[in-house]
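What follows is a structure written as structure tokens; I'll ask about it next.
One protein chain is absent from this view; the other protein chains keep their places.
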Amino acid sequence: MTPTIFGNPHGEFMPFATVDSNNQNLASLLFSCVDQVGIIAALANYFSERDLNISRYAEYTDDGHFFSRLEWPMNDRWEDESAFEVEFASMAAHYNARFDVRFMSQQQTIGLFASKQPHALIEILNKYEANFFPNIEVSFIIGNYQPMQKIADRHGIPFFFVPTDGDTAAYERKQLDIVHRYKPDYLGLARYMKVLSENFIDTAGCPIINIHHSFLPSFVGAKPYQMAYDRGVKLIGATSHFVTAELDQGPIIEQDVARVAPGASVQDMVKMGRDIEQKVFAHALLKVLEHKAIVHKNRTIIFN
Amino acid sequence: MTPTIFGNPHGEFMPFATVDSNNQNLASLLFSCVDQVGIIAALANYFSERDLNISRYAEYTDDGHFFSRLEWPMNDRWEDESAFEVEFASMAAHYNARFDVRFMSQQQTIGLFASKQPHALIEILNKYEANFFPNIEVSFIIGNYQPMQKIADRHGIPFFFVPTDGDTAAYERKQLDIVHRYKPDYLGLARYMKVLSENFIDTAGCPIINIHHSFLPSFVGAKPYQMAYDRGVKLIGATSHFVTAELDQGPIIEQDVARVAPGASVQDMVKMGRDIEQKVFAHALLKVLEHKAIVHKNRTIIFN
Amino acid sequence: MTPTIFGNPHGEFMPFATVDSNNQNLASLLFSCVDQVGIIAALANYFSERDLNISRYAEYTDDGHFFSRLEWPMNDRWEDESAFEVEFASMAAHYNARFDVRFMSQQQTIGLFASKQPHALIEILNKYEANFFPNIEVSFIIGNYQPMQKIADRHGIPFFFVPTDGDTAAYERKQLDIVHRYKPDYLGLARYMKVLSENFIDTAGCPIINIHHSFLPSFVGAKPYQMAYDRGVKLIGATSHFVTAELDQGPIIEQDVARVAPGASVQDMVKMGRDIEQKVFAHALLKVLEHKAIVHKNRTIIFN
Partner (left out) sequence: MTPTIFGNPHGEFMPFATVDSNNQNLASLLFSCVDQVGIIAALANYFSERDLNISRYAEYTDDGHFFSRLEWPMNDRWEDESAFEVEFASMAAHYNARFDVRFMSQQQTIGLFASKQPHALIEILNKYEANFFPNIEVSFIIGNYQPMQKIADRHGIPFFFVPTDGDTAAYERKQLDIVHRYKPDYLGLARYMKVLSENFIDTAGCPIINIHHSFLPSFVGAKPYQMAYDRGVKLIGATSHFVTAELDQGPIIEQDVARVAPGASVQDMVKMGRDIEQKVFAHALLKVLEHKAIVHKNRTIIFN
């Protein structure tokens, strides 16, 4: 009756049937540079010379640039990601490339922000519990709505109630204190309804992923379903994107839409839109956490 | 800090932002008969003569039959659904019609069955908590996997662990005892992985709604994702249907699909399929609980 | 070998297998007013008193208004739509309602505008030939690209080449001369790439339906696929709408989207977007020609 704990190392793990194909032995490389002759051969040879067997490879060329992702079973020659990156740096420099290495054995951490609406947060926590995401830990939840504590408690995740009624600088300082204490690899805004200041974004120290309840670039801002209703669109959508200083203008990671039933009210749209929001947010986080997203200018290249 | 309780009468209610347009003052009528002249006028006059104002009306003709749904704000002249039905019966008899009346003020109850995979169950419980469904109570959960107790506990719903290893008749007797004690209006099979016997279906005393992890009628039975992989389909799907004695052959309530990524394994399909399963199941239950589904032969007529 | 001509009265009819459920005996009414008690009964009784049997009925309430569509087999008591409308006017006045009557026996006409890209035009003409649309005639095509003549010729439809290089007022006068000669019930802009002046819209004498190659309100104007690429959206779309004086701001009739493949160029989007454009345009025209679209403020109510 006592389940063996694996996958999620926090105490509240639940031993449900999961699809855990997350091989913690794997490593991956994201690599991008101006498109030029011979990159594939150079990369293939680099790995072959080090007895690393590329088990998965994908590339796109776009906007005159070359974007690729490689995956391989790691051996123990490199202690950690940094060690591999140091060695790879000269190769990358030759192509004037940007790159990023991830070892799946090194757990990533994410902190979540939430407000009153719980659906996006709950979806992430359930998928977290069911090992939908690769080797990660949800380190903390910051919310401006006290009852959300209960949802955090269910999953054994530290919850910090930071009211956001007063001065922005003041409450963001409290939030940043928590963020800086945990130093997560990513922040996820699970229908957190406050606009982050430029200072917050600059000093958080990690990428921030938001879910916006419209099909961007339509309906930027606070009341997208009302705007969608007023404009009479026939499909509503949701957009998950990296947060930048300009509201709802960051690089888009994932989007989806659903058809509006004839006669649907704004309330109906809000209700039905939640399904899209929570799904789009979860799948965007998955792509980021699986190391499958490259930002290029204001766009993302997403790998399968 | 102490939230006002409304909507879900069980103790564990959570005061999150909800879209509660569920007017408990409303009543609805489902009505079907062989198509004939003058039904709309007859129905409209019936309601008008009783000072009932039809606030929502929809109809379809299909297979030579007429199917309609009416919604109106109830007054207190009729004590309950039965009283209204008794009075309406002569009208229905005139058209040789089948009909069903629902007062939203009368809470409906549902019992859920689950096995090892929690995603469908969790989705229903979260949407239940957020008042996605109209005035209902989830009365109990029966599971053949003990750790599911924890999920039931989170929501304060009675959980009954009934192992299903041995003799079918024996464990179904235990399940039926629970069902007969609670007398739910509906049973929902949230990825419950045992086939119900004909005896169970006949004696449960209420409609049973299942979620099947394929786009029926393709891939009936136990391993639909493996079958989908072997056949090389480019879309996978899920189907929610009323349960009948013939496996996966009951009237379909809702279906949806998702595209298979190139190179996707069976495991990938299983993982990605869960999003469709949980969404299709929740939306099928919504239609049934909102009194918007009529079964005709082996098909359903679903109202917006 | 000589086919019987039915459906399309112009000489070039092609006797291909069609789904012609277009019963030319039918009539339909679109009716909208401020929502109030007793409208359904009033409408039902109005038709019943005249021995007209409503064979199809649908309604929505939205924005405090009531919108309904009725369909019935016409008898020969009313000579034409106008006769019916004159009689119905007092009923409508009682509810301060807007309404519109259509007899399917009275052929509707449409004129089409085209530029260089033929896909939307060809799709409409093929569906026209296959009786996808109800009892209509495509009366003429106006184009600013001479080779489009050949496509018009294939279908035996008069083509007018009106170059649009010079002064807008000058070439629009030529276009309006043609429009006023044919007096079509509708104009369809099949990827016609010039902006119509307010004067043209005001004096054309009929509703104008456009297909725009983006998911409005995103990407108004001339280069939507380039804009979609630059913004990095993950879905591209198309929108068919009624034309108003403000560019791409008219009431939306139909929209759809398609997923952007990773690494897709602007050219790829243009190529793949055509499928959505032609389908959305055809289905929007179908809704309008089937008398299933009501404009309310800047939105449309579309009936099934």
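First chain written, first letter: the chains are A, B and C, and each begins at residue 1.
Methods note: contacts are C-beta pairs under 8 Å (C-beta built on N, C-alpha and C of every residue); 3 or more make two chains touch, one makes a residue touch a chain.
All values derive from a computational prediction rather than experimental measurement.
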item	value
Chains shown that the absent chain touches, full complex	A, B, C
Identified contact with the non-displayed chain, of A:T61, A:N199 or A:S265	A:T61
Residues in chain A touching the chain absent from view	37-38, 40-41, 44-45, 47-48, 53-59, 61, 259
Chain C residues touching the omitted chain (full complex)	1, 3, 14-17, 19, 21, 116-119, 122-123, 126, 130, 132, 145-148, 150-151, 154, 261-263, 265, 267-268, 270-271, 274-275, 279, 282, 304
For chain B, residues in touch with the removed chain	60-62, 67, 215-219, 230-235, 237, 251-257, 262-263, 265, 298-304
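Note that only the chains that are shown with their structure count from here on.
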item	value
Separation of mean Cα positions, chain B and chain A [Å, integer]	34
Whole-Å separation of chain centres (CA-atom averages), chain A against chain C	43
Chain B, residues touching no fewer than two other chains	none
